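What follows is an incomplete set of chains from the complex, kept in their original frame.
In order of appearance the chains are A and B, and numbering begins at 1 in each one.
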């Protein structure tokens, strides 16, 4: 039976939740580099896409876990993430990229996109104003856009991005956004990168027009870090925990009969659910650290060989 | 059986949750003024205090509900709230007051204290620098303190407030804070005012030293607006909704036998619960509007007769 309402932006979580396997049209491989775990899930055909509600494409997650507690792990994590981004964007420094920071900068849990952009070495304007920097340093032409959110602009975000990409014609677009996850422990400890574009707010029921190669006409890489879990997730997980804590036969039957199910929780919570979000109490610190991690990774991936020290002195 | 773990800062919610009545040592009266509902709960003795985990004192809640959609309701609500504050603080303009804005200004849902202070007409320094303003306008001497949070100062908030009150010796202290509520619908639609002081973070398990007449030696009025509900609340309420939606006999028995209870949910969630918070998705707008409401109410309550227009032109 198909359950259409799981609220997560992570392809790997959907696959797990729906108990889908390679036979359903997936490639799924986990690797570990210097202690940092990565997982690549590919949705290979339209049948797999239907089963997940996500477009055909490659979805890579990297668990950066303890990178905030140890600068050496941080360094490794940024290199692993940078490699994955390079694999998706390509390595040609002559191809210029537009970075788009989605989300509401006034809302702590939604600010990862705009905050990450503030740590990126933006160079597009220097081509004319300071051309020598391109010969001195292995820089790529990067520009940045913070389109804001529908509630304050009145304009579909996808329309703003489409308009600007048509105007400045970058080789590719990278879209950075805060995501929703099924698991509290993934909040601000996992990054997902994908070549399938993004539907802003898709994980939480606010359907917006998608940003993808189809709509923009150029490759769209989406990068996101979960900052919230949704309320249905929290409630259902608590119920599962109750079940396993009490070992009650009566409870187990209710679950087996699907009287109690994730879908039922979603139905009962209804609209109120999509109006509430669940975040860690220290989300301000986590978003700030996650944005720094993402900015360093992107600088390493998009510009040529720069050390963390060089990056630090080139950002504003 | 006593359940010690309800996470709310609202005295009225604790009383309801524990099904306590007047006989248990409470005064409880609801009134309505110009469509704005108020409720005064008094915890009359130490037995009632034990049963609620809140000190003896008066707890007034005002439901300002739709005040953000209609400026006339806003005006009425600020007057009702101002009257309640006057009842607690007194009407003597010669008594100076220190306002303290608790909470983390970088975390949207915790910023009500600091943000409210930025809308208050602060006058203490004008006594020396601009004395004529006191003869022209019916102003009270007000000062303001934003002590920050333990994680960034390393100092107990109560120690900072105690130090400053001992130094400047105000007649009373008003402490403004973001609260936790049991009910999502009360978030940013209710204000609680009390003369019993406050234990910062008490509603959510972060026990801090209290700010009260006992510890500061002067009257302490606490004012708060719920901005979060906790995760146990959300999970348990969802379970209740499931019960009533499915009318399952098996489920009802589990509740009657207290296999499933609010306490069980708290136990199962454990520490992770107090590390997560639930807020409305548009909490940035709600906190901004709630802070404006509270600031206008406080200006009306603490200074002499000022119109909203006069208040607007006197704040920074």
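Worth a mention:
Note that in this section a contact is a pair of C-beta atoms (placed from the backbone, for glycine too) under 8 Å apart; a residue touches a chain by one contact, two chains touch by 3 or more.
Small disclaimer: the values here were computed from a predicted structure and weren't measured.
The complex is a homo-oligomer: 2 chains are shown here, and the full assembly described by the structure file contains 4 identical copies.
Heads up, the rule we're going with is that only the chains that are shown with their structure count from here on.
Per the touch definition, chain B reaches chain A in the complex via residues 104, 106-109, 151, 184, 231-232, 234-235, 238-239, 241-242, 245-246, 248, 250-251, 253-254, 259-260, 264-265, 267-269, 272, 274-284.
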